[in-house]
Structures are given as C-alpha cells and as structure tokens.
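First the structure, then my questions, so here it is.
Below is a slice of the complex: some chains, not all, each in place.
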Amino acid sequence: MPRLSSRFGVISLIAALGVGVAAGVGGFTFLYARGAAYMFDDPAACANCHVMNEQLNNWYRSSHHTVAACNDCHTPKNFFAKYIHKARNGWHHSVAFTSGDFHEPIQIGPVNRRVTEQRCRECHEPVVDSIDAHAAQQQSELSCIRCHRDVGHAH
Amino acid sequence: ALAVNIMEKKQEAKNPYFRVTELTDQTEDPEVWGKNFPLQYDGYKRTVDMVRTRFGGSEAVPRDPSDKDPRAATAQSRLDEDPRLRTFWNGYAFAVDFREERGHAYMLEDQIFTERQQASPQPGTCLHCHGSMYVPYMKAGDGDLIKGFEKLNPLPYAEARKHVTHPVACIDCHDPQTLALRVTRPGFLEGIRALKASQGVADYDVNTQATRQEMRTYVCGQCHVEYYFKGKEKRLTYPWAKGIKVEQILEYYEEVGHKDWTHKQAGTANLKAQHPEFELFSQGIHARSGVACADCHMPYTREGAQKISDHHVRSPLLNINHACQTCHRWPEEELAARVHQIQGRTYELRNRGMDAVVGLIQDLEKAVAAGKTDEELKTARALHRRAQFMVDFVEAENSMGFHADQEAARILGVAVDLARQGQLALRDPNFQPQLQPTNVTPTPREVSPPGAAEKK
C-alpha cells in the first residue's frame, strides 16, 4: 500500500518537527516519536512463532501497519509496565508454544484485551474524548474492539 | 494535505467542547443544551427529515392545515396502504387513524393531532413517551418523579399536555452534569424491575446497575415497547412480569385478564400490540451479541477531529456505512439486500397471518349473525385473541422482522396455525384445536455437545 507508506513518511516528518509535542496530545506524540522505535519492536519478532503468522499477515494488510506494530497494541505504553508485560506474554507464549497446550483458535485473554483497549484510547484520545468523556461516571466503559476488532489485523 | 489535516484534528480535539452554559436538572430546552453540544443538537434537529425506505423511514404526505390539525404534512396512512387493517382493528381507535411513524421531532404533534384522540378520549399517560417529561414529572411531583407520573397519568390528555413543551429532549436521556445516559421513564424503571425480578434479580435499579452498553439500549426501551394502562389510575405498565417473549406477555395478559377492546365484528376481547421493538429485538442475534440500539440508530460519526453519536435517530438503511459497516465488511448494497431479504420473508408471513386472522374475523361475524351463542364461539374467540395479538406483535414492531428474524417468522407461523384452527373450530364442533404442538423430544440418551447448556 504505497498510499499508507507515504502517509507514514509525512507522519514521521511531523514527528521531526515536533509538532506533535507542541500539540501536546500524548497519544500522537508517542506515535510520532516512535518511527525509529518500530525497529525495536519488529513484528517479525512476534511471528518467530508460526502461530502468530496469521496475525502478522493480516497486520500487513491492516489500516494500522504503518502506524502501529504489535506491541503498540499488545503492551502497555508505560516503559516498565511494557517490558514486564512483554516478559509475561513472552514467557506465557513460549510455555504455551512449546507445550503446544493452548486453546485454538488463539483468543485474546482479559488481561491483554484490557491492555489493547487502553492503547486504542491512548492513541485516539483526541478522537474519542467526546464519546468517552462522560463514560468515567459509568461503571463500565465502552469497548472499542466491539466495533473495531479488525483494525490491527483480521482474526 | 494529511499533515495539515492531522494538525487541525489535534487543535479541535484538544478539548471536545466548551461548557458555555451551565446545565441543571431543570434545563428542559434542547437549544440550551445545544450551546454546549452543537454537534449533537444539529443531529437531533435533523429528525424532522422524512425519507422512506421499503418498510421504514416515512413519507411526507402533504395536507391542508386546519386549526383542528395545523400539520402541513403527515406520514403516509398505513390503513390506506393495507385496508385489511381496518377490519383487523375494527371497533378500536387504530382503525380510524394509524400512520407510519416518523422522526422524534414530530412525536408530540403527531400524538396531539392523531384522529385517535377524537375516536376516544385519551389520558395524560400517553405523554410518557411523546414528550420531554422529566421536568414536568418532577415539577408535578414536587421533586418526586414517580409522584409526578402518578399525578399526570389520570388527567385528561388536554389537561396533561399543558405541562409539556418539547418532544423527547436531551434531559430525558442524559444527566445534565455528566452527560451519562440515564433512564427517566417510570414505565421502564418499573417494567425492567419486574422483568429482572422474573429472572431472579430483586429490586433492580437500572440507573445504578446497568452497564453503559445496556444503557445504550435501555434509553430507547423507555418508549419502544409494548404497554397498557393499568386500572382507573391509568398507570402506564409494561407487561413483562413473566418475561418479554410474546407467549410470556400473552400469559401475563391472560392472568390479569386485560383486554384493549372488543372486536366489532368478531366480538372477541382483543389485545392491541404496540411497537414492541425492545421485546422483539431482545430475542434477536444482535441483542444476544451485545449490540445496542444506539449502535445502529445513533452510530458514531466523524465531525472534524471528534467522533460523536449521530443524534439524527433514523432508519439505519439511510446510513448503512456508519450503522453497519464497522461490524460488517460487506458492501452497502449487499447489507441493504440482506435486510430486504429478511424483511421480505417476514412480510410474506405477515400477510398470510393477516389473511388468516381477517378470515377468522369474517367467519366469527357470520357465526354471530347466524345466532351462535358466546359459549359456542368461546374456542374460536380464544384462538382469535391469541392469533391476532401475535400477528400484531410483528406488524406493530417496526423493523419488519429484522430485529429478530427467525423469532418474527416463528411468531407468525404460530399465529397462522392458531387463526386457521379457529376457522376450523367454527366449521366443526368436533375439531380439537391444539394450542401447543405435539412435542416429541429426542430420545433422552442425548450426549450434549461440549457445554451445550441452554442459555435463556
């Protein structure tokens, strides 16, 4: 998708200009600053496991593949939390993978789903503020995934 | 271009809205709310649009305004579209005037000026679902919603309507401080409590116990439901104490011995079903999948950098891309075709049901003319009452079966069976009608599939 990659070019350009920071919108600053960081979170690393291939293949075709890698959606933003979580997942996945004992098709668990939902909100805060602002008062928040399940990859 | 675009998005986004005015629990006028939430207010105002779909939307039929009825246009008459309806409801106000429903903006005037008002005097209760009632109820009850409700219900309609100024407004669905959704309708507060009780949940309080997603359906369930007026206090009641499936509602009405009117030709103590969207929808696959009314009828829409709920509440077929395509990646034509296929099947059965019930009505009329006694007509009338309510349940429901396609077809199938049996009973005193089918359960030694435990 050349269109998207060019977009990506633009996005990182803005990042360089630091406009994102100026605008002071956390989610996007984080995103823009990260262009390079993608390399450190190479999706291919996840797909070291063939069982992740389906997601990887679909991710390449998703609206997000130029803007969000696996870990942007599957690990918390906070630096330490992120690596702890990765470790947790990594460990869990390795065990599961080697033991081969896991539910198929693979399904996201409650913990990871919460992480992911959080990540949506962080990046899209500007867009969803309006629909989310009043949600604080509600005992349960709106699930993004319910409608946008496939933005990262088909399942 | 995109760069700029993103910039703009960000600025606008910085703060979704400014609170230009303070909203209180007495702020009834949506225009005032609109100062804080102009986008939602714009959508809200667009409910005046009249566009029709195959079975929904509405069609503007021009008319000469009179002082008796100043409306310059109404929605098309369903009685003219299907003359059988006049026989169907003969003797009841609905046989005089019944129109396709239209946008929320019209709810108050359409209720005031429907000829049903002349046909028979109506109580203040009617306003519960046709006006912005939160403030009027609170005022009338000196701060007690239920008291106010009980006070306005028994008043003559003309009296009660003096208290009402707007169609449903922001304050009827929202908390003015937090904008969180809230149920303000006594009918639903009590109805859902009775329903939950029937499911073993005591003293259910919807405003504190419902999830946000449930609220996105319940605010609509405040009005899009079957109802009746209980006792001389004309208390608005939703017949859900035994459940909300059509058979459970019928069981409830049998138990309280309610009838809406006596059919003019058939002499049957009949029931009228009214817009049971909430009830039928609840039996469908979407409800079962946690989809809410607002998901399809108020889908999110992009306004600049923000996403807001489209407050132009209308037929999703007029807004398929937002209403359906986030969840279903099929082309718009395909999604529309799926709805039409479901509606077409429902419509065929609805017409068979209508023919059967109308046929039974004519047979009953003949039998009465032939001097048959009420005792002799008992069975046929019992079948008529039941069959007509079931046909009406789908007829009055406004999605032509889409909200719960197989359930709608099942209801109509049962209705046809009962109506035809009524005709048989009239022609043959020895005919043994069967309310329930012979149910041969598969042999007990059934190995249920992994966790096949039936969910109700």
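We call the chains A and B, going by the order they appear; numbering starts again at 1 in every chain.
As a convention for this text, contacts are C-beta pairs under 8 Å (C-beta built on N, C-alpha and C of every residue); 3 or more make two chains touch, one makes a residue touch a chain.
Everything numeric here is computed off the predicted structure, so don't read it as measured data.
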Per-kind copy numbers - full assembly in this file: A x1, B x2
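Criterion: only the chains that are shown with their structure count from here on.
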Distance between the centres, which are taken as Cα means, of chain B and chain A, whole angstrom: 41
In the complex with chain A, residue positions of chain B that touch it: 2-3, 6-7, 9-11, 13-14, 16-17, 175, 178-181, 211-213, 215, 290, 295, 300, 305-309, 326-327, 329
Sites on chain A touched by chain B in the complex: 7, 10-11, 13-14, 19, 23-25, 28, 125-131, 133-143, 146-148, 150
